[in-house]
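Right, chain A next:
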Amino acid sequence: MTEVGVSLIVTLVKIVVLLGVALGVSAYLTWFERKLAGHIQARLGPSVVGPFGLLQPIADGIKLLTKESIIPKGADVPVYYLAVVLALAPAILLFAVIPFGPEFEVFGYKVKPIIADVNIGLLLVFAMGSLLVYGTIFSGWASNSKYAFIGSLRKAAVIIAYEVVLGFTVLGVVLLAGTLSTVGIVEAQAEKGVWFVFYQPVAFILYLFCMLAESGRVPFDIQEAEAELVTGYHVEYGGMRFGAFPLAEWYLNVMALSAIAVVLFFGGWSGPNILGPLSPYFWFLAKMFGLVFFVLWLHWTLPRFQARDVTEIAWKIMLPLALVNLVVTAVVLYMFGGE
Partner candidate 1 sequence: MSLEKAYILLGILVFLLGLLGVMIRKNLITILVSTEIMLNGVNLVLVAVDSYLGRVDGQIFALFVLTVAAAEVAVGLGLIVSLFRLKGYEGSSEIVHLRD
Partner candidate 2 sequence: MEWVIFSFLSLWLLVSVVGAIFVRNPVHSILFFLSSVLAIAGLFLSLGAELIAGLQLIIYAVAIVVFYVLVITTIPWEKVKRFEGIYKRELIFGLPAVSIIFGLIAYLIIRGNLAEPVGTVGDNVREVGRTLFTSYLFPFEVASVILLVAMIGAILLGRKEE
């Protein structure tokens, strides 16, 4: 078998495994979020379907799949369907540049647990994160509804604002690591022996807020403010198409951005070796789900910002902070850096 064929098969296997795991885990994140929300409010959460309500996501999935699909009058039908794809695809593609562990060997072939180990991993992250905006805008526009369109415009404003902040925030880490590749950043942290969160605390906090805004989580969830806009840009969708938007936005995107945060600030898979060869994966997933838990916890703690405040915070507070952080990092690195 040729080299190309093997690499193709390995990549296909990686894609299938990652897709299955990501979608399954995000389906169970819905259960986890409902359970968490319930317990934070001294309720129980889902508890009827299966032990501890564990079969609830499957029941929800069956319910959503068997529902009648309704297309609103005056909708732009091809764009209406395309918007679902445009919302889901970038969220899934974000996982392509996440390194889950170090290189290992199977049957004499070296396998990296990352789908696309490209030179521009972080650029791809930004690109995919901002491509999400098309799903929102077109779903709002194509469904020919005022509420949906207002929600989608709000979300577009939020994504544009926070994408800029996110870029400038992460540049500090890029300066420290000297590379844009995600694997390279993790290796740089392992080399220095320090997680970048200790060098870049301001950047980490800014990244956290940008992550919340990008994935439409509280306190930046103005695009689906339930009290004002019913549920925002996907209000006219039905069935599984309705389920796809929160799945992409609230769960897949949060997971992917948490994983990127782990890569950037928490040293990726580094950690004490407690499980033998599986320990890097354990540490990576533990850190990632720690962040996901934090995001969900925040969701049920904070109230929502006003729509006006969200973009103002981004442009007037967070962008200058990120720029100052970047400049200070650059100057300090120039004066005291190695090289």
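Inclusion criterion for the candidates: all candidates are chains of the complex that A comes from, given by their letters.
One rule holds for everything that comes next: contacts are C-beta pairs under 8 Å (C-beta built on N, C-alpha and C of every residue); 3 or more make two chains touch, one makes a residue touch a chain; residues count from 1.
Note that the coordinates shown come from a computational prediction; the quantities given were computed from them, not determined experimentally.
Only one option in 1 or 2 touches chain A in this complex, and it is number 2.
Contact residues of chain A toward candidate 2 in the complex are 4, 76, 78-79, 82, 118-120, 123-124, 126-127, 130-131, 133-134, 137-138, 141, 149, 153, 156, 160, 163, 180.
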